[in-house]
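Quick one: this structure, given as structure tokens, is what I'll be asking you about.
What follows is an incomplete set of chains from the complex, kept in their original frame.
Labels run A and B following the written order; every chain starts at residue 1.
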Amino acid sequence: MSISMLDGLLIAVFSMTVVFSVLCILYLVITALSKTLNKVGMASASNAVKQADKQTEVTAPAPAAAATDKDINTVSISTGELKLINVDEKTAALIMAIVSHESQIPLSELCFKSIRALEE
Amino acid sequence: MMFVDALQTIWRNSGFSAITWQQCVMIGIAFVLIYLAIVKKFEPLLLLTIAFGVLLANLPLAGLMNEPPAGSDEPGGLLYYLYLGVKKGIYPSLIFLGIGAMTDFGPLIARPSGLFLGAAAQLGIFSAFLIALALGFTPQEAASIGIIGGADGPTAIFLTTRLAPELLPAIAIAAYSYMALIPMIQPPLMRLLTTKKEREVKMEQLREVTKLERICFPIAVTVFCILLLPSVAPLIGMLMLGNLFRESGVVERLSETAQNALINIVTIFLGVTVGATARADRFLSPDTLKIIALGLIAFAFSTVGGLLFGKIMYWLSGGKINPLIGSAGVSAVPMAARVSQIEGQKANPSNYLLMHAMGPNVAGVIGSAVAAGILLALFG
């Protein structure tokens, strides 16, 4: 297959136009989507979706509903007996170190059953 | 006598007896690439592995890329098997899965006009395509060369394996090298094409993006892009699946693996085998020099495209949009956005453009994939 320079130019112009058009349509889609979602979202869906908030955002308020059994289970695999609820492992380690130190009880004699983020 | 036979066997099998000066040159090129990757930190994840692949492929008689001999039980070379994932187009898609899981499209959702900049910055693809045609490359080769201007490694490798596999090593090396050179290529063009007043513009803070928007974004992009351009499905589909893993928040472990073990394994296999296609007889040709020159042209034109459209948006918005974020539309995430940030801060030390430039920057990834889809539909 061989094409003339003129054809090549047309293809280039045409392709660039298509790229623009596609991303332009995408612009419209995303804008429309955002508007719809934010309207709908205000009203009803927000509660439901909040539950899907990433577990890693510890600073956000943690609704109790988010702490489903699934979450607890996933974390408990790597931490043995201790249940971490809306708390990541590093934070938990720090909390344990501090409690141990402040209470003057050695870590080996302290037993943590679970650590749960406070609901604000 | 056995002893002499054995000695002869060893010698005949030795690379010293077989090496050509072309292979020595290729080994030298491999050393230069290793130097750039380690000391200059040019995209080391891929450039170091590609360079080692170049080295291995040009040590004579090693046969790491040999096909298994037909009608025999003997296996082929190690890299022949690993290369199948490149040849069948699997690795670039899996890398896009990992990139999707690492990418935050939030800034783009907050200000979707970044998509226009991401589109404009594909200008270099088609400019280089035209010049390559004029230099006598076939349309397939010209398209593959042009895609260097997309500043996106996996996209370039994906398209090239389908259109012009013989140019793969030159295009991959050029693409990753120029991506690393973005901080040198872009600033002069940025200062040339914008006024100080434009560069000083501080932009409004981006609005917050809800979780729901973040989740719907990859789904919407998948549906619309693949409906419009089905050939782009392996790239956009995997990019958006990775992003959905990230944003859904319910499959943390899949997102983590896509970003780490999976993408790293694929990067190693892809890098070494792409490098190993750079055999001396193929690579040391005037075409390679042309590709390197055309790649630079493509990067420059893409930057110019993004900047000019940035200026248009500056005028249309009544000076609210800083045209410097236009050059970030070339993709090369996140280097190009950092260059916008640095240049903006040079013009006005209190100017923070990074987050504003991230929108066009990630839009550029989508833009390049779309451009690749068009070229694949036209010439595939």
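As a working rule, contacts are C-beta pairs under 8 Å (C-beta built on N, C-alpha and C of every residue); 3 or more make two chains touch, one makes a residue touch a chain.
Please read all numbers here as calculations on a predicted model, not as lab measurements.
> If each chain type is represented by one copy, what are the copy counts across the full complex here?
The complex described by this file is made up as A x3, B x3.
The definition used in the following text is that only the chains that are shown with their structure count from here on.
> Using the average of all C-alpha atoms in each chain as its centre, how far is it in Å between chain A and chain B?
27
> Tell me, which parts of chain A touch chain B in their complex?
Against chain B, chain A makes touches at 1-3, 5, 8-9, 11-13, 15-16, 18-20, 22-27, 29-31, 33-34, 37-38, 41, 45-46, 49-50, 52-56, 74.
> Mind pulling up the chain B residues that touch chain A in the complex?
Touching chain A from chain B are residues 108-109, 112-113, 115-116, 118-120, 122-123, 126-127, 129-130, 133-134, 138-140, 142, 210-213, 215-217, 220-221, 224-225, 228-229, 248-250, 252-253, 363, 366-367, 370-371, 374-375, 378-379.
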